[in-house]
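To start, the structure itself, in structure tokens.
Yeah, one chain of the complex is gone here, protein chain that is, but the others are all in their spots.
Here the chain labels run A and B in written order, and each chain numbers its own residues starting at 1.
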Amino acid sequence: MQEPQTTGIQRRLWSFHGGIHVPDEKALSTGRPVARAPLPSLLTIPLRQHIGEPARPIVRVGDWVLKGQKIAEPEGWVSTPIHASSSGTVVVIEDRPIPHPSALVAPCIVIRTNGLDEWAKLPKPLDNYRELDPALVRERIRWAGIVGLGGAAFPTSIKLDPGPRLPVRTLIVNGAECEPYISCDDMLMRECAGDIIRGASILMHLLHARECLIGIEDNKPVAIEAMRLAVAESDIKESTRVCTIPTLYPSGGEKQLIRILTGDEVPTSVIPAQIGILCQNVATLAAIAQAVLAGKPLISRYVTMSGRGLRAPRNFEVLIGTPIADLIRAAGGLAGDVRKLVLGGPMMGFTLDSDQVPITKAANCVLALSEEEAPDPGPALACIRCGKCAEVCPANLLPQQMYWYARSKDLEKVQDYNLFDCIECGCCAQVCPSHIPLVQYYRYAKTESWAREREKRAADRARARHEAKEARLARLEQERKDKLKRKKEALSKKPTAGKAGDGSGGTATTEDPKKAAIEAARKRAAAKKAALAEQGIGPKNVQGLTPSQQRQIDAAENRRQAPAAATTKGTGED
Amino acid sequence: MAGIILSSPHTIRPNRVDWLMLQVILALIPGILALIWYFGWGVAINLVLASLFAVLVEAAALKLRRRPPLTTLRDLSALVTAMLFAIAVPPTLPWWLTLMGMVFAIGVTKQLYGGLGYNPFNPAMAGYVFLLVSYPLAMTNWLPPHMLAEHSLGFLDSARLIFTGSPPHELGWDAISMATPLDEMRTQLAQNRMIEEIRASQLWGDFGGRGWEWVGNWFLLGGLFLLWRRVISWHIPVSMLLGLLLIAGFFWSLDPQTHPFPAFHMFSGGTILGAFFIATDPVTSCTTRKGQIIFGASIGVLIFVIRTWGGYPDAVAFAVLLMNIAAPTIDYYTQPRVFGHGKGSE
Partner (left out) sequence: MLIAITAIAVLATLFGLLLGYSALRFHIEGDPLADQIDAVLPQTQCGQCGFPGCRPYAEAVARDEAEINRCVPGGEALVLTLADLLGKDPLPLEAGEEKPKALAVIDEKECIGCTLCIQACPVDAIVGAAKQMHTVIAGECTGCELCLAPCPVECIHMVPIAEDSRSWKWPYPAPAADTELRPSTA
């Protein structure tokens, strides 16, 4: 029985400007079926494998964890939880090297596996998700720690909630996998097409989308067939089409795929939901199906190990946190001279300094490239303004102009030429006859621009605080001056006050409350002394004195009497 | 790795500047052979001299700028400049004028502005124009094609002419030189002759001057080779030739007796060479597609204007240099619409 999708007219396709044909090298890794990577002895799980805030650990060193147990809670809205990929003991929570072009470290939870791979108690499957509140389903997706597995790693539950003002009409499933060497999505489509379509079905329901378009490049005929069969057996077959798109890099870019399948261009700086479209990678959909229908969190993914620097390149199902060194061993080890170790594809990936970094949720491919696959491009020559870069740019930018301004560090002008519309696909650098590292110039310009914006915000805040401090100091200075002025005025208003006082200084009340208080205290003491003297009790400290003490007292008395006799007028002091 | 971070792509990059330049040189060879066939060994000697001088001047300039000379010389751009220059100048040009031309073209027009990629003017054309304006007599001593020549020059004669500046034996300059077809057409028209009369002379072949039109054909072949290899794109050659043809055709239709048939313009002088090899110089032409069409068409129109009403018989060099000045502005105003901006999106 032939289903309508397997024969008949292909849906109309559009094209985007530019793009290049690169040798796809998929055959290197699709020759063998997907294998489960051996359980590593140590799992290093970074707390931040997604866009947003790092998760907060909820386990301590020494805790015993089970497979699928949550070990870190999301911090804030844009964040996802982290789960243990296997059972074992938490060895340490500290900074470890992470897969990042900077080769920096970040906080990770390190688990020593106990080899038992015991599952934790999982939440129950939501088979009846169609009758549940969509928020509950989204909460399950968030609980499972699902992020975009195509490489961007944005928390999926947030992407699935664009809000009531942005209704989504079309769900696009990204099975294009346009970058050379990478075949993990291809193998996933061949082996788990059912899961992918079930995930798509869940999303169609969540978003109330009207149609689903699955874009797959035409160099994956087995995957296309598998997906077609899965769609034919699913409950969304009426609204779903599997579309074969011509193989062209970078058709798998979100905006480019949307353009190919629907003809719409996503406006700049805006999410596709703005035009009613949502795009998800096939691996993300499979993970969603597992989370909702089996209660399993995201703890593993397919990873392609490829390149002629490996003896046995193939795809693996890998636990999150597995060291790349283990995977290289599982792929037969390194063969011959390996020039580069790359995480990601050859067009957009970054080089790794060492193989001791772990696989994260966003890692889809590890390449060991030989000298002939990735030769040294040589020193960059001068730009001859040939314009080939602009011919191939899928975003229709002018890479040449952006290069000139980025080179002279004039970041404002680079932004005028729409720097942030660049998707860093690498087509321009690939065709440049002068071998200029164009993508690096744009990445430098972007990160430098962001850093400058951060510094500007900090500088504005510092200026505001500084001006506030100056204002406060000026205000205090002003108050002090006012107080002095008031005091001076008050003093000059009563010129004779205070001079008429006698030696005992008793009766004249002065302006100064302190002086008045001292006066009152003296009076009290004098009165008490007089009262005691009437009772015949003298001061206690003038009896029973030693001769030296008596001499000291006499000397002091003499000293006291002398100035008192000398000064004829006292002003009530002392 | 020790701190040097290199960005993607991590692939084989097939395009290279020296390979591009080599393909241009290969494409020039058929036309050069035709030139030598029709006009003698002078062309070959000039080619060798110009190439030698170009390399020497560039090496000297790079040494003065304290840059490694070999890296830059290896990109073969100096050779291309030398070859275009040698094709453009008469085969009788004294050797020291070739040297001066190369000093101006490579040293001043190219290296003084910063080297390959930084020059605003086409170096070969700038060198040619510099000599044309300063030494008009020497730069207009053209030779007739061998089937029209009374005295053909052999290899030694040509060499002696170039190196010593004097014609062989007792022959005077008039005996060996002849005006180019463009020059001839111009002077005859100025004397109010009709096109029909002018064309009756033996000088003319089917389209342009005899010999000259075949040289044009061979260069056309080379140009098509470059198009096929995608070294150049069709926009500039097609728009330039169309621009020239349309305006020439317009004026020819107005008065066929005072304006030559449009194909004459196509196959005379440096039109084909200019369309495929000179105007398409990536450094000095426009980079946007729309800009390239405007650039090419303007050159075509200017060529006609200068040839018909200007002061020089051949106008390709001047037209190209004039449009080189305008190229950045044209680029600025013909930027393509970026994906996600403007009318294509909501």
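Rule of thumb we're sticking to: a residue touches a chain if its C-beta (ideal position, glycine included) is under 8 Å from a C-beta of that chain, and two chains touch if they have at least 3 such contacts.
Here the structure is a predicted model, which means the values were calculated and not measured.
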item: Sole residue of A:452, A:487, A:529 or A:551 that reaches the chain not shown, by the stated touch rule; value: A:452
item: Option touching the unshown chain, where A:140, A:220 or A:443 are the choices; value: A:443
item: Touch residues of chain A, complete complex, unshown partner; value: 98, 100-102, 104, 106, 378-382, 409-410, 436-437, 440-441, 443-444, 446-448, 451-452, 454-455, 458-463, 465-466, 468-469
item: Interface with the unshown chain - residue positions in chain B; value: 4-5, 7, 66-68, 71-72, 115-116
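In the analysis below, only the chains that are shown with their structure count from here on.
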item: Between chain B and chain A, distance of the C-alpha-averaged centres to the nearest whole Å; value: 57
item: Interface residues, chain B side, partner chain A - complex; value: 1, 5-13, 15-17, 19-20, 71, 75, 77, 115-118, 282-283, 287-288, 335-341, 344-346
item: Chain A - residues contacting chain B, complex; value: 16-17, 22, 101-103, 180, 255, 259, 264-268, 270, 274-275, 340, 342, 344, 346-351, 353, 367, 369, 372-375, 377, 379, 381-388, 390, 394-398, 400, 418, 421, 424, 426, 429-435, 437, 439-440, 443
